[in-house]
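Complex shown without one protein chain; remaining protein chains in place.
The block that comes next holds subunit A.
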């Protein structure tokens, strides 16, 4: 095998390993929320993982900064909520979860995800 081929093979293996580590190996940082939280919608949801208390109303404010049409709606399927997010405007969703657990939410195309942990 010539040198260039060895380099290409090694680079590809490194590329695969990097892709795996970068996208699939990330650790989720959980933010504890008591009353309200602002979630910035830009290439995903920041903060991505929040934990909220059970049986208490928590306000989640989505602020969309990304014009990507994928992100124009947020769907909290487990809470039966689908909201249109206008650009640069605060959209408040009030949640009063009745059971504990992990609930993911996503954009309308299910490409971007966030998680709400009810404790």
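We adopt the following convention: a residue touches a chain if its C-beta (ideal position, glycine included) is under 8 Å from a C-beta of that chain, and two chains touch if they have at least 3 such contacts; residues count from 1.
Simple rule for what comes next: contacts and distances are computed from a predicted model.
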Listed names "P-type Cu(+) transporter", "3-isopropylmalate dehydratase small subunit", "Cytochrome b" or "NADH-quinone oxidoreductase subunit M", with the criterion being the UniProt name of the chain not displayed: "P-type Cu(+) transporter"
Contact set of subunit A toward the excluded chain (per top definition): 1, 5, 8-9, 12-13, 15-16, 19-20, 22-24, 26, 42-46, 48, 61, 66-70, 72, 75-78, 80-84, 86-87, 89-92, 104, 106, 108-113
